[in-house]
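The other protein chains are all here in position, but one chain of the complex has been omitted.
Residue numbering begins at 1 within each chain, and the chains themselves are lettered A and B in the order written.
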Amino acid sequence: MDRASPFARFGREFAESRTALVALIVVLLMIGLALAAPLVAPQDPYDLANLPLMDARRPPGYVGSGGYTHWLGTDAQGRDLLSAILYGLRISLQMGLVAGAIALTLGAALGITAAYLGGRWEAFIMRVVDLQLAFPAILLALVISAMLGQGKLQLIAALAAAQYAYFARTAHGAASAERGKDYVEAAFSTPLPASRVVWRHILPNCLPPLIVVATVQVASAIALEATLSFLGVGLPVTEPSLGMLISNGFQYMLSGRYWISIYPGIALIILIVAINLVGDQIRDQVNPRLKR
Amino acid sequence: MTDAAPLLEVTDLATHFHTRNGVVKAVDGVSFSLKRGEVMGLVGESGSGKSITGFSIIGLIDPPGRVEHGSIKLEGRELVGLPVQDLRAIRGKTISMVFQDPLMTLNPVLTIGAQILLALEAHEKVSAEEGRRRAIAALAQVRIPEPDAKVDFYPHQFSGGMRQRVAIAIALLHRPKLIICDEPTTALDVSIQAEILAEMKELVAELGTALIWISHDLATVASIASKVCVMRYGKIVEAGPVLDVLTKPQHPYTQGLLDSLPSRAEPGQLLARGAGVSDAAPPPRKTAVERHEPKPGVPYFTMELVSKRFQEQPSPLRALLQKLGVAKPPHGVQAVDSVSLTVTRGEALGLVGESGSGKSTLGRMAAGIYAPNAGTVLLDGERVMSAGERPHKTTTRVQTIFQDPFASLNPRMRVSDSIAEGPVTHGIVTKAESAEYVRQWLAAVGLDPAFAERYPHQFSGGQRQRVAIARALAMQPDVVVCDEPVASLDVSIQAQIINLLIRLRSELDLTLIFISHDLSVVRHLCDRVAIMYRGRIVEEGPAGEIYDHPQHDYTKRLLAAVPVLPTA
Partner (left out) sequence: MLTHIIERVLQALLVMLVMSVLVFVGVYAIGNPIDVLISPDATQEIRQQTIAFYGLDKPLWEQYLTFLGRVLHGDFGRSFVFGMPVLELILSRLPATLELTLTAVIGATLVGVPAGIYAGYKPDSLLSKLIMAISILGFSVPTFWIGLVLIMAFAVELQILPAGGRGETATLFGIEWSFLTLNGWSHLLLPALNLAFFKLALMTRLARAGTREVMLTDTVKFARAAGLSEWTVLRRHVLRLIAIPIVTVFGLEFASTLAFAVVTETIFSWPGIGKLIIDSITSLDRPVMVAYLMLVAFVFITINFLVDLTYVALDPRLRKGRA
């Protein structure tokens, strides 16, 4: 007999997919690198005093005036690209995770509340959510960040506002389904207080689909941030995320200095693909219709 | 080939599933043979391998399963190892199959006619006109009224029984030599089951088709088959003519199956093979919920003119349009329509009805899960649910046991938490006492107290139902609403749970409202019976009287539809 808790069982099943496991390791590694950026980066790319202009736009493998090799080359200001990418990763991840967490909390609260209240409130909340979902997230993010102006907090607000609706719909769907199940009716018929039913019974069972959406949304928040920064409405120049690095390198691409734009792009893609692979595996695992 | 030669000969068939937890020997050395036109029942509990045997014969075993060894010979031709194309040519043409749930088998977005045409085209070239003509004829054959109109219907426009008839019509299209029916009436009401059984019997006799009827229910098999094989753990434990096997069973397993049936026991007695009931007594009542003294002159448990209507909530905009008279209000379903019911203390009331009769809705109103739209539910003269805009349950004296033990326990909670949650919340026991309290209850429902820290997925269906019973009774209720508590369990497990309920009822002096579609279970457990039909109670009275002298037409039909086991 299987003695493991549902959580341990889930982890074991997850580990059976080698792709997903590798992806998870990559995600954790990148988070680790981002956190440790000041320690592992060869250079502080934003210490302006430290940027020799003679090192600008050098190809990968160039040994700069600092005496160390620029493995990924340097950018227009003579920054070591590897260091810039590590710091950029930090900002991109920060944006994605914080915006995702806020959107998750807000959306889940709204969706579960709507499912719990039912009736007119449910109809109203879900109408607003559906309406917002009809619009592409990037349009909303763009308009909101244009209204709020540039800045980290403004961008997080724009991303969260563009994304909470996905969580709300998922949470609502899951909570409505759970609410109709026998174990929730059993809890109500005990009777247990409503707050306890929501926290202890409905919420934990809504988590799997929410986690799936969370992985997708964190990945898409990171991509969205990069896109907005690329379009010039995202972060200010003082917060160079991966998107901004790509954008900065764009103009040099046509003259053959591909690395300034391509390497940050590859870092961004590895991160997003890895997150999505993890999400895919979780999605397959929690999909009851694929269980036989 | 002479008539005496077998149509189908299965020898030492083994179908195994290679899962990551090891090999599951679903079918493990099964042999039997079937003559032309013969009707054979294949009986067993869940996991016995009876359905997999059927799927093996028609060659539809999906990976990770595969036929390991053995032989399946149809008219002398070996089917095991046949190329996919040759197997496909046999499927639907020589061997066809009918599945359990007619709601799932037909494609919801194609008309009946289109689906029949697809099945026709699988084996012959037919023109659209010819196809339509034959589709209509096929529907007529399975007694579907107005077949020339119904051929253009979509599946959702049919009832479950009608859909199963369509599936049978498709299976019969090419006049196969063998039909395999996998629990074809299990998902249907007993009266529909009786019709389908009778029709199927006639049809196979008329067409000379052999039939393998796979079922968990000995009584339905007895009413259609001439011979029967009893399966257990992938093996046939007993085979022979139906009458012999059912009246003079040789194998102890068959014997046990028969003894587990409530229809063969004295009402109220423990079932002979319902083993596994421990003798541990439930923990004593706590002072916090001291027995309520009966109030003289007040009926014990009453439902007065309760009604429940399910209606979709209109959107705010639509509600506005409705008010303006532009939009019509949406259709609602009147599940329960002005029902009144009284239960005296210590009584067991059976609430019987077919699907859609409103019995579960009535039960949920009795249990304080649904608030009635009209009427009141009172226990000792006090409301079970509060009045007002958002009614909530106000008493712990009524508790519920649900049908599906896989759905009624929170999968993310240890069973100890599931059982202790209510009693701790309501101060029946303190948090410190709760561990011991849970252990006592697990013992009282016949489970090892050491299981307390497990999660629901670590239990079998029967064990989960015991946990669910412990959870309900740990609240120390006076009235327990049981909503089909044994319907999704195998007969031997069903017998154990019935015995457990009988014992606990007498030990705890419980009042039961027992909801079931199974007339024999109700007869066995209940003193009084109420028959529900379309949201109303059509007949009510002492169990013996209703069963022996039904008054209402519906009750009579219901009782007549129940398949009966031959007795020695």
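Just so it is clear, a residue touches a chain if its C-beta (ideal position, glycine included) is under 8 Å from a C-beta of that chain, and two chains touch if they have at least 3 such contacts.
Keep in mind that what you see is a predicted model, and the values were worked out from it rather than measured.
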Quick one: say which of B:Val39, B:Leu106 or B:Ala265 touches the chain that got left out. B:Leu106
Across A:Ile31, A:Ala76, A:Ala109 or A:Val143, the one contacting the chain not displayed is A:Val143
Of the residues B:Val24, B:Ala122 or B:Leu243, I need the one that contacts the missing chain. B:Ala122
In the full complex, which of B:Thr19, B:Gln157, B:Gln250 or B:Gln551 touches the chain missing from this view? B:Gln157
Go through chain A and note every residue touching the omitted chain. 131, 134-136, 138-139, 142-143, 146-147, 149, 219, 223, 226-227, 230-233, 243, 246, 250, 253-254, 258, 261-262, 265, 268-269, 272-273, 275-277, 280, 287, 289-290, 292
Touch residues of chain B, complete complex, unshown partner: 58, 60, 88-93, 96-97, 99-101, 104-111, 118-119, 121-123, 153-154, 156-158, 167, 170-171, 173, 315, 317-318, 321, 326-328
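By our rule, only the chains that are shown with their structure count from here on.
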Per the C-alpha centroid definition, the whole-Å distance linking chain A and chain B comes out as 46
Using the touch rule from the top, collect the residues of chain B that touch chain A in their complex. 20, 313-316, 364, 367-369, 392-394, 396, 398-400, 402-404, 407-413, 421-422, 425-426, 454-455, 457-458, 468, 471, 475
Within the complex, chain B is touched by chain A residues 1-3, 5-6, 9, 16, 118-120, 122-124, 127, 181-183, 185-194, 196, 200-201, 204-205
